[in-house]
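Only one protein chain is missing; all other protein chains are in place.
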Amino acid sequence: MAINVKVNVLFFASLKEDLGVSEIELDVSDRAGRSDLLDSLTSELGSDCVSPLMAENVSIAVNRSIEKGEFVLKSGDEIAFLPPITGG
Amino acid sequence: MAINVKVNVLFFASLKEDLGVSEIELDVSDRAGRSDLLDSLTSELGSDCVSPLMAENVSIAVNRSIEKGEFVLKSGDEIAFLPPITGG
Amino acid sequence: MDEIRVQTDDFSVADEYEACGAAAGLDCGAIATFIGLVRHADGDSKVEGLHLEHYPGMTEASIKNIIEDARNRWSLQHVRVVHRIGTLPAGSQIVLVVVASSHRPDAFAACEFIMDFLKTEAVFWKKEIRSDGELWIRSTSGDYERRDGWDDGVSSVGE
Partner (left out) sequence: MDEIRVQTDDFSVADEYEACGAAAGLDCGAIATFIGLVRHADGDSKVEGLHLEHYPGMTEASIKNIIEDARNRWSLQHVRVVHRIGTLPAGSQIVLVVVASSHRPDAFAACEFIMDFLKTEAVFWKKEIRSDGELWIRSTSGDYERRDGWDDGVSSVGE
């Protein structure tokens, strides 16, 4: 049996508007990776969330650091979905 | 007989210090050119003025416009001797 | 210590300039400053305002990285970046960059570098509130070209 841990997921800007939510607490299996995270999000938010979250220009940050490749989640991690940024 | 006209001659910065004067009124022959001007200045200020005034990096402005070549003076002209400039 | 602030409140250019002068010290010969403002017009559309979001913590860290990169390239005495968030009506101040250095080439280059990287690397999101609707803004191809220009020797002009 997989042990579930809690992580925090944040959505910013256009993603927050598209999904209608800015932050959710999510149960994921301990040591969950990228695809496990997406499965948990789909269970929670419905399959409509897949297309905006997986868009090519959306970055994922784990604990405020952009992760371009695979990652492994642990309890208390903060995951953020970032649409294209621009400041100044 | 040459008619003499009055012109005003200004010296700036290091030239003012070297010559000990900032401005003189000078009699020059009407339609005097570059060498006539220098002759009149030498008569007025002594031959020591030639070397600083004729230094390669000194520009001459007639009525506030730099003159690199020959010029012809008329009554009331303002001639200025400009050592190398730098602002900012 | 450089100053990095992300805030909803407006900033005072006079106060930031004074604080920079005080922090920069006796050998400061050059202060370059840039202020970005919300324009009323963008092409044919009238812009009523801008809405800015950030990611607390990550945004400040992204600005800190940009300043560190600038400090690795130029000799700088003090840097201040103040960036506003929230809803800003047209005409508002958005961002301020102040850079102090002994020499003007360094101050100019670093100030422009920081602005170019704020456009593409700082963690902000910007929505234009127009007369004909709202639009999330993205960095333009020009923004990326300017950022990438710092890699191929443009920066050496000032060195």
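By letter and in written order, the chains are A, B and C; residue numbering begins at 1 in each of them.
Quick note on the criterion: a residue touches a chain if its C-beta (ideal position, glycine included) is under 8 Å from a C-beta of that chain, and two chains touch if they have at least 3 such contacts.
Because the structure is a prediction, the values reported are computed rather than measured.
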Which chains here would be touched by the one that got left out?
B, C
Among the options C:28, C:58, C:85 or C:123, the absent chain makes contact with C:28
In subunit C, positions touching the absent partner
12-14, 17, 21, 26-41, 90-91, 102, 104-105, 107-108, 111-112, 115, 142, 146, 149, 154, 157-158
Applying the definition given at the start, please give the residues of subunit B touching the unseen chain.
10, 12-14, 61, 64, 80, 82-88
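The definition used in the following text is that only the chains that are shown with their structure count from here on.
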Using mean CA coordinates as chain centres, what's the subunit A-subunit B distance in Å?
78
Return the distance between the CA-based centres of subunit A and subunit C, expressed in whole Å.
29
Touching at least 2 other chains, the residues of subunit A are none
Numbers and ranges of subunit C residues touching at least 2 other chains:
none
